[in-house]
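Working notes, structure below.
With one protein chain held back, the other chains of the complex are shown just where they sit.
Chain IDs A and B follow the sequence of writing; residue 1 opens each chain.
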Amino acid sequence: MLQAIHEFRLSTRGRGLYEFTDQVDHWISEQGFKDGLLTLHVRHTSASLLIQENADPDVRRDLEKFFARLVPDGDPLFVHTAEGDDDMPAHIRTALTAVNLSIPVSRGQLGLGTWQGIYLWEHRLAPHHRTIIAHFIGNGITS
Amino acid sequence: MLQAIHEFRLSTRGRGLYEFTDQVDHWISEQGFKDGLLTLHVRHTSASLLIQENADPDVRRDLEKFFARLVPDGDPLFVHTAEGDDDMPAHIRTALTAVNLSIPVSRGQLGLGTWQGIYLWEHRLAPHHRTIIAHFIGNGITS
Partner (left out) sequence: MLQAIHEFRLSTRGRGLYEFTDQVDHWISEQGFKDGLLTLHVRHTSASLLIQENADPDVRRDLEKFFARLVPDGDPLFVHTAEGDDDMPAHIRTALTAVNLSIPVSRGQLGLGTWQGIYLWEHRLAPHHRTIIAHFIGNGITS
């Protein structure tokens, strides 16, 4: 049984969904992980992790439109506006989604479905640098 | 320390909550798992996993009614309607809930509370076949 920790660093161009499935796949194959559990944790309170459809880009656009309507920027309800109209909505969108994900790995492959991709969801309007910690525990090809 | 992977396959009759706690319990006892961590991951983008009350069925009906109002089928906001009026709402309901769950196992028992059950939440109106990957890592009765 082995375990490993890694940091993924993503630069965003502002609000939106950024797929990084390939980077996770690459880490798994590079490290020779075989069977186990992969956990991702985003170290921020205004960005989240999402597993969603990676085929039609309209899905991401519609997700974005729905969340923008559900949690409107500049809503007078909010007192915490230190960093602007999108500050508190970013925290709420994070609370409504997830900051960590755990995905089984089998024979070196993430257990994602055919249409599932792993996304960082940037909820702030401005570009940010985001850090995601990855943890793997299980067996390697050579262990 | 041991680990194991299993697939649960559930057939749904359309939108609604389908409890499968018994099937998870059965796998744990059949395999003789004792102490460890159980992770479930649903391999779809229009169905999710939910831990909720398994006593009064009105809870599930009210959950369904609330989500149907929050994310209305046929909302003109949505562009992605390739598979019908419930297509995009199913993706959004999935984003608002969870696609994976991790539950500690102690002395062969899932660490669920008295009223907690594990559900597959089918968000599409039509019946579907859904796959959930289960992963266990920990000790077994014989190890």
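Here, a residue touches a chain if its C-beta (ideal position, glycine included) is under 8 Å from a C-beta of that chain, and two chains touch if they have at least 3 such contacts.
Please read these numbers as outputs of a predicted model, since none were measured by experiment.
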Check each of A:Ser11, A:Ser29, A:Thr45 or A:Thr114 against the chain that is not shown and name the one that touches it.
A:Thr45
Residues belonging to chain A that touch the chain removed from view
1, 3, 5, 37, 39, 41-45, 70-71, 77-80, 82, 88, 91-92, 94-96, 98-100, 102, 131, 133-135, 137
Interface with the unshown chain - residue positions in chain B:
1, 35-37, 50-53, 56, 58-59, 61-63, 65-66, 69-70, 96-98, 101-104, 106, 111-116, 137-139
